[in-house]
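Omission of a single protein chain aside, the complex is shown with its protein chains in their original locations.
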Amino acid sequence: MKLNLKIWRQKGPSTPGNLVDYDIADVTPDMSFLEMLDVLNVGLVEKGETPIEFDHDCREGICGSCSLMINGNAHGPETGTATCQLHMRRFKENDTIVIEPWRAKAFPVLRDLMTDRTAFDRIIAAGGFISVNTGNAAEANSILVGKNIAESAMDAAACIGCGACVAACKNSSAMLFVSAKVSHLAQLPQGHPERSQRVRGMVTQMDHEGFGSCSNTGACEAACPKEITLENITRLNREMLRASLIS
Amino acid sequence: MLDSKIPSGPIENKWTERKFENKLVNPANRRKHTIIVVGSGLAGASAAASLAEQGYKVKVFTYHESPRRAHSIAAQGGINAAKNYQNDGDSVHRLFYDTIKGGDYRAREANVYRLAEVSVNIIDQCVAQGVPFAREYGGTLANRSFGGTQVSRTFYAKGQTGQQLLIGAYSSLMRQVGEKSIELFSRHEMLDLILSDGKARGIVTRNLVTGEITSHTGDAVVLASGGYSNVFFLSTNAKASNATAAWRAYKRGAYMANPCYTQIHPTCIPVSGDHQSKLTLMSESLRNDGRVWVPKKAGDDRAPAQIAENERDYYLERMYPAFGNLVPRDVASRASKRMCDEGLGVGSSKLAVYLDFQEAIERLGESKVKEKYANLFQMYEKITDENPYKTPMRIFPAVHYVMGGLWVDYNLMSNIPGLFVLGEANFSDHGANRLGASALMQGLADGYFVAPYSIGNYLGGEKLAPIKLEQDPVKATTQAVKEKIESFKKIKGNQSAETIHRRLGKIMWDYCGMSREESGLKEAISKIGALKEEFSNTLWVPQDDKCLSSEMEKAGRVSDFLELGELMCIDALERKESCGGHFREEMQTPDGETLRDDTHFSHVAAWEFNTEKPKLHKEALTFEYAHIAQRNYK
Partner (left out) sequence: MTSIKSLLKSSVGKKFLVGITGLGLSGFVLVHMSGNLLMFFGPEMYNTYGHKLVTNPLIYGAEVGLVLMFLVHMGLALSLTLANRSARPIAPSQLASSCEKSARFGSRYMALTGLLVLTFVVLHLITFKYGTYYPVTYNGVEMRDLHRLVIEIFKCPLYLIGYLFSMVVLFVHLAHGFSAVFQSLGLFSVRGCLIKKLGWAFALLVAGGFFIQPIYGYFYGGK
């Protein structure tokens, strides 16, 4: 398979970037999208050119490192799939593929397709936890959690923090990410004592990082590789109101 | 002989005894101690959070963008704990025994017992953190079974247990970052260990974004930098997983123990072509309901659905009726290899066997199977484009974990005072083969419940002189790191480190993989020597190293893998017995099982770096509580 790639190249956070054309042959349908980029990079090194930088690690859709805008879609055309799980069989001979980094003020580009998503860590540090020191825990089965609640919390907790929701949102809003964490912990009894501080802290930090607000477009949900749902944003709003009005 | 500092007394009391003997640091004085933690996976994050909670100043370093991206996140199946919630006869003693036996009697008894002991606390801690473990309808915790055991003691959160446990540890870590008791350095890679008066006092790091080399000093260094399976290039490890932190510590004098013990996981998605960059694991939990088979006739090219029941060989059930599909990983992997060697393999490469869910779907219904394994089935389908609900999965063994690692004593301290090694980076608990769902257990046991005590004991008992950044040895070590980077730049060749890495991986897999023998290992050593030579003549790295460059990162890691690969072969050559994941062709029972040599090899082989030839130290292994025997899963 032959492809034409248009890839965003940018030397550093403060230098301007642009799309550069690359032609690549010998792409096989079984290759993953990132393996296709590996092949391109090996070729670039052989020519003495600087290879393209992109974030990736586990390559099985769980670490949340990979982050590419592929033809305008966060993580590419398939639903519920991270870039690393996208395979070239989804593309056709002579396709043109545009590859860009996540775009958000809160995610500055470090180089080429790599961005800095540490804003997410700072949001977690502002409240995305249950304060329990090591050794403080009670016997596990003394806290009963209904099967459905545990599963619903697990669905929210499945977020991999990749930032596709931010990249897909026209406002670069981090609401889906924040809501997934709030939702995970607010549903569990263990998370109740701190629920008000948690949601307030996380939302304040989210605003402070320069993410936009939610316009309820649903683009985040469509882009999410773990299919985190908009219901979580509803729950976040509810938690925030509850925290402000009741407690 | 190495001193493992195991406390005296009966095994049930050893840990309690040690905790009491330990020296303590007054809470007000803890602030004055800085502890450096390298790695932010389960072991690193849990240790860092626990130490910061106690009041120490902690600095955490990770080459990842965020601690949450550490490779612990990819663990799927679960975490073991001797809770006996299923009332099926489990106990601390049974978990201890299963782990020792699973490790083919090459683990240190006292460590394993402690692991089993604290396993129950881990579950409590994780539940309190909000880890959404699977539950029964009544709200209590659910369990499933895993390989090498006959009880149900594995706790799980769908097929993403590692992710959930890591997020638990990560959130505790981030809480301390928010409280300013932990300073987090992300995208920083440790490139050397700073020793002063023979004690570990700091590290040298490269900022992966700016290329800046800096040194950081403290009173103790904790390495929780994971395993080195990527020496095989193709493994289930994440792409960036590497041996560099541990290897550079080895080069500074820390002993590397049992480097040849590698675990080959039986259920991975087979290689599809030369471009393959990594392998994907299918959780061992699938063997609870999946049945492994090959056609009875060699070269049978029919689609699996057309092969009738009586033409299939469910070989694990046939060979090991007691454990069936749930034999330990090394046993299952070798059996698959044997089938493929006999020409019974399936798929286009003939290097695969079937893992079939037909029977489970008929028994439980598709929805129940979906509930248990949906994300794994989906992952399989994405990669192979085949629907495992309709057609059996094709699986083949792949390198997954290393039991070997830096040598540590009972307190998890290496032979270098002040250097603690946790998680997969150390060698201590799994012997020659690790049981499923035990890696998560060990990482968290080390981090939450062992290291915080041991480090306090070390700091409480040592008088450490102040160490200054602008003086030797800090300056000299930093200089050495810079020189190494310069040496890569001087080569100006035309091969990427990855190209060489791929070739190293092939050598390792062919000669030091699922089975090893003397002449092959010798050949591997000479081939690696030649490859090292080639590396130092043909490597390409960018001339500008003051910026983000993954080529520069890989160059350093591959140079370490080349040296480590050689040591693995040396260790495998030295160990003239078969045990667990280390299978020497020369040493096997008539039906192809591992044959240990307890008279000559009941020891830990700990290697000391030497510019000429590594020097072997031994730690004797004695078994007082687990009755030593030939493993039998029949």
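Worth a mention:
Note that the chains are named A and B in the order they appear, and that numbering of residues resets to 1 at the start of each chain.
Just so we're on the same page, contacts are C-beta pairs under 8 Å (C-beta built on N, C-alpha and C of every residue); 3 or more make two chains touch, one makes a residue touch a chain.
This is a predicted model, so every value here is computed, not measured.
Of the chains displayed, those contacted by the omitted chain across the entire assembly are A. Considering the whole complex, the residue from A:24, A:44 or A:98 that touches the absent chain is A:98.
From the options A:110, A:188 or A:206, the residue with contact to the chain not on display is A:206. Not every partner is drawn; the one left out touches subunit A at residues 6, 19, 69, 71-74, 77, 79, 98, 100, 103-106, 168, 170-173, 196, 200, 203-204, 206-207, 210-219, 221-223, 229-231, 233-245, 247.
Convention: only the chains that are shown with their structure count from here on.
Centre-to-centre separation of subunit A and subunit B, using mean CA positions: 26 Å.
Per the touch definition, subunit A reaches subunit B in the complex via residues 11-12, 28, 30-32, 34-36, 38-39, 41-42, 45-46, 48, 50-51, 53, 55-65, 80-81, 85, 87, 89, 110-111, 114, 116-118, 120-121, 124-141, 143-147, 150-151, 153-154, 157-158, 160-161, 184-185, 188, 190-191. Against subunit A, the residues of subunit B that register as touching in their complex are 46, 49-50, 53, 64-71, 73-74, 83, 85, 121, 123-130, 132-141, 157-158, 160, 162-164, 167, 170-172, 174-175, 177-178, 184, 186, 209, 238-240, 272-273, 275-278, 280-281, 378-379, 382-383, 385, 448-449, 452, 494-496, 498-499, 540, 542, 547-551.
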